[in-house]
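Every protein chain except one is present and positioned as in the full complex.
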Amino acid sequence: MTHPTAHTVADALDALRETTPLVQSLTNVVSANFVTNVLLAAGASNAHIDNVHEAAAFAAVAGGVLVNLGTPDDGTAEAFVLAADGAVAAGTPWVLDPVGVGGLPWRTSLAADLLTRRPTAVRGNASEIVALAGLGSSTRGVDSSVDSKDAVPAAIALLDHADAVSASGPIDYLVGRGSSGPVGLTVGGGSPLLTKVTTTGCSLGALVAAYLAVTPDSLTGLTAAHTHVAVAAELAEHTSSGPGSFSVAYLDALASVTPDDIRARARIEPLEL
Amino acid sequence: MTHPTAHTVADALDALRETTPLVQSLTNVVSANFVTNVLLAAGASNAHIDNVHEAAAFAAVAGGVLVNLGTPDDGTAEAFVLAADGAVAAGTPWVLDPVGVGGLPWRTSLAADLLTRRPTAVRGNASEIVALAGLGSSTRGVDSSVDSKDAVPAAIALLDHADAVSASGPIDYLVGRGSSGPVGLTVGGGSPLLTKVTTTGCSLGALVAAYLAVTPDSLTGLTAAHTHVAVAAELAEHTSSGPGSFSVAYLDALASVTPDDIRARARIEPLEL
Partner (left out) sequence: MTHPTAHTVADALDALRETTPLVQSLTNVVSANFVTNVLLAAGASNAHIDNVHEAAAFAAVAGGVLVNLGTPDDGTAEAFVLAADGAVAAGTPWVLDPVGVGGLPWRTSLAADLLTRRPTAVRGNASEIVALAGLGSSTRGVDSSVDSKDAVPAAIALLDHADAVSASGPIDYLVGRGSSGPVGLTVGGGSPLLTKVTTTGCSLGALVAAYLAVTPDSLTGLTAAHTHVAVAAELAEHTSSGPGSFSVAYLDALASVTPDDIRARARIEPLEL
């Protein structure tokens, strides 16, 4: 696997806009609207199909599937498993976003079960990645209490179950499986205002699912989503005066960012593992 | 039935603002917030009552009911039926929005059941209208893959079950029952940005429920909602730089649009059937 660069990410953005991949999102009620608006703005499409009757079958026609553990109940938890298995059976890439895993035992065991079903990619904050790998547990609600860099060993451990893993933070740490062992990189940029608008992380997970549908390998898809978000957030911050206006500008920027913007502004660095 | 015009629609807007009809929405989790904000901005009111204990009784006190199939589960699916039957029993108009019908068998049979309970109006995209009429099935997730005009025969067929039916698209196609057979019209205008903000269609369906509470016949109510939305979207586009700012400007425009704006900007044309 070649290391994803600003150029491969720019190509991925072109591919996203050309093919408008359809994401199936099984995501929490806090994020449902914003996740869809982020996908539409970025250039993808979304259907929130999370009932037990339709989750598995739809995973076969979707371009990518997001399973986000933010607000599970017994019904959606069952649908998560059905969608994950449906995705794997159909060869559809799927993303696990282990929101709140660590501090909450029920969803932590749900996440452990889902992990055995082999997500294509896992995206979380550092606390969640550490907890999901079984290397600790310090999640405070749904926010991270671990520095992203410290989640790298956990992310590498999770490559036993997933093709690519990321821990989001001020700098994002991403790892993937290379031909001779794990490959890593960081994505910088973004904006501190991303932490003041809810479900920006959830919608990044959804965008990973969209990019996995149009990229040749999982680490490239993961990198493209993180980079698209980071560049858009950086641009949006310039025209924002708080979290409300940032949220609006962020959606505008996700839509207006061009491949040239990506090539000029992406901050992708190799990470020694 | 006289053919609705810009003038009858302008009168309907006056009536909406004067009476602030209360809509009961049973709608998907993606749309719940935006649907309510659209209704409040336009001049109506909303209560999202979709549990099995309250759905039927509330339909008797609401001015109009929206049943939207976007994210059903077993509980809300049961509530849909209760609300529909409660609305019919009480003489409350109700709107069926068959989101995703066609490609998804479970909700397609749910929609077929609901159709037998005689919605006052049906609003969908062209694919959904075609599928609901049993004339084909080509829905891709929740987006349409059929041109709106091609849904007109399906819309006419659905008049066996509903008083008025619309297929949304770049141009909206609306049909209703006239004294000597079906009557049709188109509503133009709007903005391509409507497709880049999620649940603009769902919230149009909710606005139909609001207008049905204040208009003398169903096609007028349907036409008023489509026109209010089209004129507001056109105005909003002028001050938008992307989907985020469009969404904000759209809510502002729904609130600021006057009957004079409707008379000046409505693009309602008769449709030969």
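Should a chain be cited, it is by its letter among A and B, assigned in written order, with residues numbered from 1 in that chain.
To be clear about the criterion, a contact is a pair of C-beta atoms (placed from the backbone, for glycine too) under 8 Å apart; a residue touches a chain by one contact, two chains touch by 3 or more.
Just so it is clear, the structure is predicted and the values come from calculations on it, not from any experiment.
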From the listed residues A:G43, A:G70, A:P98 or A:G205, report the one that touches the chain absent from this view.
A:G70
Among A:R17, A:K149, A:K196 or A:R263, contact with the omitted chain is made only by A:K196
Looking beyond the chains shown, say which of B:V61, B:A89 or B:A264 touches the absent one.
B:V61
Filtering B:T5, B:T19 or B:N51 for touch with the omitted chain leaves B:N51
Which residue numbers on subunit A touch the omitted chain?
28-34, 70-74, 100, 103-107, 140-143, 195-199, 241-245, 247-248
Residue numbers in subunit B that touch the chain omitted from display
22, 24, 29, 32-33, 36-37, 40-41, 45-54, 57-58, 61-62, 75, 247-253, 255-256
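The rule is short, and it goes like this: only the chains that are shown with their structure count from here on.
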For the two copies subunit A and subunit B, what is the rotation angle that overlays their Cα atoms, in steps of 5 degrees?
120
Report, in whole Å, the distance between the mean C-alpha point of subunit A and the mean C-alpha point of subunit B.
33
